[in-house]
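Sharing a structure with you now.
Excluded from the complex is one protein chain; the other protein chains are retained at their positions.
Chain nomenclature is as follows: A, B and C, assigned in order of appearance, with residue numbering initiated at 1 for each chain independently.
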Amino acid sequence: MLMGGLALILDTQLSASAHSAMSDRLFETRRLTIELAAPLSAEDMVVQAMEEASPTKWHLAHTTWFFETFVLTPYLNGYQLFDEAFNYCFNSYYEHLGARQPRPKRGLLTRPSLDRVLAYRQHVDLALAQLLGEQTEAPPALIHTLEVGINHEQQHQELMLTDILALFAANPLKPAYRPPQPRSVPAPSEPLRWIDFAGGVYEVGHEGEGFAWDNEGPRHDVLLRPFRLADRLVTNREWLAFVADGGYETATLWLSDGWAAIMRENWHAPLYWESHDGEWFEMSLEGLQPLNLDAPVAHVSYYEADAFARWSGKRLPTEFEWEVAAATAPKQGNFLGTAALRPRPAEDEPNGSPRQMFGDVWEWTQSAYLPFPGYRAPEGALGEYNGKFMVGQHVLRGGSCVTPQDHIRTSYRNFFYPHQRWQFLGLRLASEVA
Amino acid sequence: MLMGGLALILDTQLSASAHSAMSDRLFETRRLTIELAAPLSAEDMVVQAMEEASPTKWHLAHTTWFFETFVLTPYLNGYQLFDEAFNYCFNSYYEHLGARQPRPKRGLLTRPSLDRVLAYRQHVDLALAQLLGEQTEAPPALIHTLEVGINHEQQHQELMLTDILALFAANPLKPAYRPPQPRSVPAPSEPLRWIDFAGGVYEVGHEGEGFAWDNEGPRHDVLLRPFRLADRLVTNREWLAFVADGGYETATLWLSDGWAAIMRENWHAPLYWESHDGEWFEMSLEGLQPLNLDAPVAHVSYYEADAFARWSGKRLPTEFEWEVAAATAPKQGNFLGTAALRPRPAEDEPNGSPRQMFGDVWEWTQSAYLPFPGYRAPEGALGEYNGKFMVGQHVLRGGSCVTPQDHIRTSYRNFFYPHQRWQFLGLRLASEVA
Amino acid sequence: MLMGGLALILDTQLSASAHSAMSDRLFETRRLTIELAAPLSAEDMVVQAMEEASPTKWHLAHTTWFFETFVLTPYLNGYQLFDEAFNYCFNSYYEHLGARQPRPKRGLLTRPSLDRVLAYRQHVDLALAQLLGEQTEAPPALIHTLEVGINHEQQHQELMLTDILALFAANPLKPAYRPPQPRSVPAPSEPLRWIDFAGGVYEVGHEGEGFAWDNEGPRHDVLLRPFRLADRLVTNREWLAFVADGGYETATLWLSDGWAAIMRENWHAPLYWESHDGEWFEMSLEGLQPLNLDAPVAHVSYYEADAFARWSGKRLPTEFEWEVAAATAPKQGNFLGTAALRPRPAEDEPNGSPRQMFGDVWEWTQSAYLPFPGYRAPEGALGEYNGKFMVGQHVLRGGSCVTPQDHIRTSYRNFFYPHQRWQFLGLRLASEVA
Partner (left out) sequence: MLMGGLALILDTQLSASAHSAMSDRLFETRRLTIELAAPLSAEDMVVQAMEEASPTKWHLAHTTWFFETFVLTPYLNGYQLFDEAFNYCFNSYYEHLGARQPRPKRGLLTRPSLDRVLAYRQHVDLALAQLLGEQTEAPPALIHTLEVGINHEQQHQELMLTDILALFAANPLKPAYRPPQPRSVPAPSEPLRWIDFAGGVYEVGHEGEGFAWDNEGPRHDVLLRPFRLADRLVTNREWLAFVADGGYETATLWLSDGWAAIMRENWHAPLYWESHDGEWFEMSLEGLQPLNLDAPVAHVSYYEADAFARWSGKRLPTEFEWEVAAATAPKQGNFLGTAALRPRPAEDEPNGSPRQMFGDVWEWTQSAYLPFPGYRAPEGALGEYNGKFMVGQHVLRGGSCVTPQDHIRTSYRNFFYPHQRWQFLGLRLASEVA
């Protein structure tokens, strides 16, 4: 989908070293990262839009540092660090691995230059190719760590795009990451339909052979009451009705912290919405575009999602309700691979099973991000990956329009603070069975 | 236990009007509030120690405003408001009831004076007596609202004492709320014993005739795995070992937000601990006292409790584990009624059932403060009491040494933000069954 | 003028020990402080309205600590400190004298109680009486330090009243420090008249026998160009015209820092102005009162004074222009002694000399608060009194309606930061001679 000069530079050597499915996935992932960066200039790649975002160049380097640190150094004999200073520059938050560039100052790293970071990627990719070439029978721990590295890089692919959107949205010229694509005229979004699920004991969480994050396990039983789930995501049209009904001015609809947040931040609509001459627009990776009323609402905080649900007389689902429902839906949807780069209206007909469970927007759940019963973070630096964030955040499920499809599972748990909005975050309503 | 001139002023009229158990409890609660304030001067009562605390005078007035607003205005014909301006002054957070004095500025209310607030209490108490005298058969809604008012005032009794402690702790003279009491020499705290609980489906939450807060229901089933709970609270002696082992300097023991908090706030020990010449002291309602090593640790944040548990190789219990265990323990302990005003060492012998489940300190649980399945906040202003705080906080269970004993239930859910420390907050360890 | 029970308690012993003019002034000053506090309750006296204000009780104690520290300890043999902890509690900012209660937390000192602070005053007053009784020929250094102590206490008398005003203004009940007094109907304020002053070399600053602060010297020559000064202060009526003309919405009228301040703080009028139903009111020591249009405007920052002057096509005077003009005016005016407690319209007829130079409001000058040529701060702790504040502030001249008259001199230099407003701060226009 995306094309750019940068995308080509790694092809030759990689194709030579690819000798297995794992290797293919590894280098395809590495290549895709470069492809996603291709529309950007070096200038675009160095700047940090805000504290919680990171520059593209930093993402390029950090994902590389990740392989160097967790794969090459322990597993490749004689591996030479590309640059010792990069541990300081590109360690994100691993306390086990020492001091690091403060997160709000990642955007000050005009050096190392983009060229040097690309050379770093090549250096590491070559070493990975060497490692995989040597290893006819890779030990399971190496295989697992490579999987972690691939999945880690996929997460940063999503972050790259959302961080670029944050940067371009803050620019008065409202640049587009790519030109707008023609869209089919959407059918008006049909009314919500509700799907009922029976109560009972369900198994949730990940188990089995495939890769999953530590926070998706242990697989365990949960006891659910009967519940009802909307068959599609909440749309911009529905959100507009909430705005028009004074949703953002009615204190009693909001959680106390939510009301404090919208007062403090002066929020009156989702992030990236702008009203000009009575018409609503939304900043997107295709620049400022008229709001697509039938598309799912995105860039809303937990506070807003919760207030909308209360205004609707409904509630948000728990992460387990979502997971149980998702097990009945095909794991397909508007992911990064569709190249839409925006949430899209539900396209298939209502069919009695939940639609848009995957892709489009991450779905806020009522569930706080906490450990599953029996969870213990792994030993060592990688144990910091997920476990130390288990306070103060909420779980989101299902992936978004900028998530790589093969990154997602039914048991996948994403997590953000209730005030955060810059990711593609939306919602689906739930309720009790009457 | 506590004596003071203020305590006597309401006796005459109240005893005359008391005609029932409800009435007795109501006026006894009202009287106890005054008794608790008795050791304080008007100066002590007007000042606000910090944003999250409130002045004693404000507590005295706010609890009175609560009865005026929710009981007298709707239920007593012809009731005259004591002062219309008091709705602004003493409304805490009810958006349904209009604008109010900003929370961080409650301490600026030198007017109305203490005398006028005491007159307000008398005015409202007399009207309550009149209402109860009239009502030979009070409607259930009135009875319920009276219960809410009593329980509300009990919560503020606890807050009064913790807010006074915060105020006195900030005073360089380290004043005592009351003179130190002689204590029995504690036996050295015996080693922790572990009590195992079987997995399975348990009923939790409140149901039945007695009063409970809306957030304790609906009663519902939960599915628990086998778990193991410490038979007593974590002690100061154990906490000192954590400090001595560098607990506050070891990033990898902490949740990410916790580490950020202790770095930002420069925490090196529980709130109110002070080290002088190598000896540890603790500020208490009896002034600055040598640390009682066998008493339960108090005034620790969720972050600290979690880090301690990790350092111990254990974890915090969930609120449901706690509730299931508590059902096996007598609902007695070191509450406000013991007049200890401080956590005490476990006094009874290890006996195979959990001790100190009630009183001493609120116990942090791993559970975020969220609605139970099927929970809906009541309509109207009282619906704001609990529901709108259901984000970002954690559940604590069991009550503390400044909680009135009859305020507590096995299903009682208290909640604080993970950084808060000024309440009597401690912990009990849990773990999986090996 | 003001009467209260507290005012009487020191009379007996003081009259016995008064033996000289100095002694009379000392104890009269000490008495006046108590008289000024008399309308206040203990509650009113303990609370701190905001960071830059102090509680009345703190003023009562701090002025006493000042005599204890700088007079009694060095000069009275065998003097016993009243309480050693008071150095920590009531040292304001003297680094020479060690650690102290942080300024923003002076309002947390509910202990020592007001009674104990009053006993402190008595203890120190008795010791001062003893010292003065012994000293038939007091050494000049003692005499000077006593003068410093008297003048210091006078400054705090003014601060007490402005800090109380700040406290009551923040109270939704808008209490009055004293009941409103009847006022004569003011004549409409006549147009400004301009008074010309010749250029040339003038002597400024203090010299001679009487007391002056170190920052008023050395007396030195300044070279002035011819200038023109308004014969009265800017009035509320004139300020209203500025408001009505969009003064607070016109960026180009403001200093850059001033515009930033009014945007940040959302200022649209002087501090303490409130508009109700199209009519303007002003919070005062007599409570919320209709704005007196002919009275001088008060409670404006330097930024506002400067913007008003620019809007008027004029400028603020320098401190030396003011001083030269003031030398031609009688040192009388609406000081604390008139008991007006508010700025008053100019009462005397225009007479070709500047009116209202003294009293009513401190007058902002264009002059930064900097040392005079040859200034050196005295040695020791008292050297911190004025010198260490010589950066970032502006000089104000002339005293206000809450300044004791005998505290003021033509050379007197007060100083505040350009954003501050809670004192009685106003302005007089100046300009070049055409």
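Note that in this section contacts are C-beta pairs under 8 Å (C-beta built on N, C-alpha and C of every residue); 3 or more make two chains touch, one makes a residue touch a chain.
The model shown is predicted, which means the values in this text are computed figures rather than measured ones.
Partners of the chain left out, restricted to shown chains and counted across the full complex, are A, C. Contact with the chain that does not appear here is found for just one residue of C:54, C:334 or C:367, C:367. Among C:24, C:51, C:95 or C:265, only C:95 touches the chain left out of the display. In the complete complex, the hidden chain is touched by one of C:24, C:115 or C:257, namely C:257. Screening A:112, A:217, A:247 or A:373 for touch with the missing chain picks out A:112.
Residues of chain C that touch the chain left out of view are 93, 95-96, 201, 220-223, 225, 251-252, 254-259, 302-303, 306, 315, 366-368, 370-371, 373-374, 384, 388-392, 394, 418, 432. Mapped onto chain A, the footprint of the missing chain covers residues 41-47, 49, 57, 85, 88-89, 101, 105, 107-114, 167-168, 170-173, 175.
We adopt the following convention: only the chains that are shown with their structure count from here on.
Judged by the touch criterion defined above, the protein chains link up one after another in an open path, with no loop closing it. If each chain is reduced to the centroid of its CA atoms, chain B and chain C end up 46 Å from each other. Each chain gets one centre point, the mean of its Cα atoms, and the points for chain A and chain C are 60 Å apart. Shown for chain B are the residues in touch with two or more other chains, of which there are none.
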